[in-house]
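All protein chains but one are shown in place.
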Amino acid sequence: MYNQTEILKDTSELGADGELVINMGPQHPATHGVLHLVVTLNGETIKKIEPHLGYIHRSIEKMCESLTYRQFIYVTSRMDYLSSHINNLGCALLVEKGMAIEVPDRAKYIRVILSELTRIASHELWLGAMAMDLGAFTPFFYAFREREMITDIMEDTCGARLTMNYIVPGGLMYDIHPDFQKKVKAFITQFKSKVTEYEDLVTNNVIFQSRTKGVGILSAEDAISYGCTGPVARASGVSCDIRKLYPYEVYDKVEFDEVLETAGDSFARYIVRVKEMNQSIRIIEQLIDNIPEGDFVGKTKNVLKLPKGEFYTRVETARGEFGVYVVSEGGTTPHRIKFRSPGFSNLSALNHIAAGSKIGDLMASMGTLDLVIPDIDR
Amino acid sequence: MTNEEIKEYISSLAPAATFDETGEWLNILVEPTALKPLMADLRTGKMQMNYLFCLTCVDFKTHLTMVYHLSATTHRQSIVIKANLNRDTPVIETVCDIWRTAEFLEREVFEMFGVNFTNHPDLRKLILEEENPKGFDEKKGYWPLRKDFEDPINMIKL
Amino acid sequence: MFLKEYIADVVNGVSSLLKGMRKTGYYFVHPKEIITEQYPDNRATLLMSERFKGEVVMPHDAQNEHACTGCTACELACPNGTIKVVTKFEVSPEGKKKKAIDALVYRLELCTMCNLCVVACPSDAIKMAPNFEHSVFDRTKLTKVLNQPGSKIREGIE
Partner (left out) sequence: MFSLEGITTSVQDWLFMKFNPTMALAMECVIVILLAISLFAILGLVLVLMERKVAAHIQIRLGPNRVGPGGMFQTVADTLKLIMKEGLVPDMADKFLFNLAPFVVMMVGMLLLAPIAFAKNFQIWDINIGVLYISSVSSLSVIGILMAGWASNNKYSLLGAMRSGAQIVSYELSAGFAVLTIVVLTGSLQISEIVKAQENGWWIFKGHIPAIIAFVLYIIAVTAETNRAPFDLAEAESELTAGFHTEYSGMRFALFFLAEYINIFIVCAIGATLFFGGWMPLHIGNWAAFNHIMDYIPSSVWFMGKTFFLIFLIMWFRWTFPRLRVDQLLNLEWKYLLPISLFNLLLVAIIAILGWHF
């Protein structure tokens, strides 16, 4: 028969006060990837969360040190794969800034439209996955239906659905697909007619609201101190939209609102993202009919050499502020490159916002932080 | 605040600081020992630099340089603080009690560059395995992002 | 007062749930909205975008001629070492020596479909093909020679 004490010893490999230590991940349905959280529980209540990273660490920063300024852009698609286009844009902007490359207006417009489409696609996926974390499976499929239209547009124009690599320093790799405008407009109509579905199924649902309201509260001071950016910080009332603060490309020419909420809980983060999708639609609507004619790529030298010095650019990805810091020694490859990924900083706030709540709340908090693991590990 | 005013203000706090205005932002190079008090004052004093948006380290082969990008959500001015460290025994005081985000970023720098942060509450490896790979030269240290790092198995030279 | 709030709570909660059920119920009784793609069955009608980056190919014309001069621009542009250009010297009937490719080795298993080689190519000799069914049982089959056997460079391309 069995040995009673042996069983007891094993299920209680824990500290004082009957704490239970469980390993959430690296294979866990709610961590969306290979995030490993060591969660210390007291009954159902979380006492401490300790993230263990690195399961998908590819040392992209080291890799980039041996790639030229044309080549390193494609690697950044593999970090935050949901906003890969915006990552690419950040890197291209850095090279353009460092070498003072003139980018044609047409390329700028298209870059912004694609960035906003990427943002919507990312938020759509997040919405579905977040609802699934909370136990509602169906919104996932509805969200993916709309996302599919965006990935189709991306496929037509960029040639890939996720890791587009459509941007080169100085502009775009090739011109947009002839059907681009038509398809984007079709998407906008479809999106606008389906947005009410998310409201019925998710936003107004009493169970969803009770699961997210007042859960995982992050105050504005803490959000700044933890370096949170993007929807996470904006839900706490911190104005941090790079598109507004430090406009790049044509963001200074378009009208849109920075969505700010003050509650700082999971529901506020949810609302910020949903409203941001509408703002993105607004930006696209303003630009889609006004893409100027002209070149899609500016004149660049064949071999790009960044002057000696340090360069930093930031762009607003779907998750927040993505910064690229390059130390150049004047050669064709960067001496040191550092990616300030939004997910990394957002993750560091997880212990703060989820400690003291229930396991179910951890899913809501983690879901609304919108963690993309390759972005965190890099 | 103009750059001149910032320079003046920082010079009053850290007299040994040198300035560099060639880049986008004002770069301030300070002694590692003078870093912590300066940072504390930048956060709480007149500058109110409450947002540390990038913390990293650069290996210049002769020395390591800690780079802190600071900004403020009130007046949106960014400055860069740097501190040169000895490559053999890099030690600097932590800033994670000033900005909470520094805790993870410093852990990352610790495992990638081997910089020791004194007074850090939990200085462990964050991304890599706890144990260094077998057969690795322990004397040189296992700091992957340093320039002289060699990994015969996983690094492919093209 | 409390009772009123209590009842309002219950009524609002139930009505929000019913709204959601109406939406899912709508889709349940409208099979036309189904978006499933039955992949292996719809292969004949499946339309891939002509720009889809599936693999690198080298188009040959009817005379079995390609446009590759063997300049190795693609090899230099590739970030992963996917392409290897093996060149040879062809002697033309007039006795002039001319550089030409012996083999353009393309390793699909290393390729990230970044399109940089296609952009770099000065004579448009390679392009991306919208083929995505790459699975094979043997990894060596993923290493391909792109120029067809016996092919030669098209006249007039330098």
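We just call them A, B and C in the order they show up, numbering each chain from 1.
As a convention for this text, contacts are C-beta pairs under 8 Å (C-beta built on N, C-alpha and C of every residue); 3 or more make two chains touch, one makes a residue touch a chain.
The model shown is predicted, which means the values in this text are computed figures rather than measured ones.
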Relative to the complete complex, which of the depicted chains are touched by the chain excluded from display? A, C
Of A:Leu37, A:Met79, A:Met149 or A:Leu201, the residue touching the omitted chain is A:Leu201
Have a look at A:Leu53, A:Met132 or A:Ile353 and name the one touching the chain we're not showing. A:Met132
Among C:Met1, C:Ile34, C:Leu47 or C:Ala62, the residue in touch with the chain that has been omitted: C:Ile34
Have a look at A:Asp156, A:Asp361 or A:Asp377 and name the one touching the chain we're not showing. A:Asp361
What chain C residues would touch the chain not displayed? 10, 17, 20-21, 23-25, 27-28, 31, 33-36, 38
At which residues does chain A meet the chain that is not included here? 1-2, 6-7, 10-11, 20, 22, 28-30, 41, 44, 131-138, 140-142, 145, 201-202, 205, 207-208, 210-211, 358-363
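Criterion: only the chains that are shown with their structure count from here on.
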Where the centres are mean C-alpha positions, what is the separation of chain B from chain C, in Å? 41
As the complex stands, chain C meets chain A at residues 12-13, 16-17, 19-20, 22-24, 35, 49, 51-53, 77, 79, 112-116, 119, 128
Per the touch rule above, chain B residues touching chain A in the complex are 22-25, 27, 50-54, 56, 58-59, 67, 69, 73, 76, 80, 99-101, 103-105, 108, 126-129, 144-145, 149, 158
The answer for chain A against chain C in the complex is residues 67, 70-72, 74-75, 138, 145, 148, 152, 155-160, 163, 165, 168, 173-174, 177, 197, 200-201, 204-207
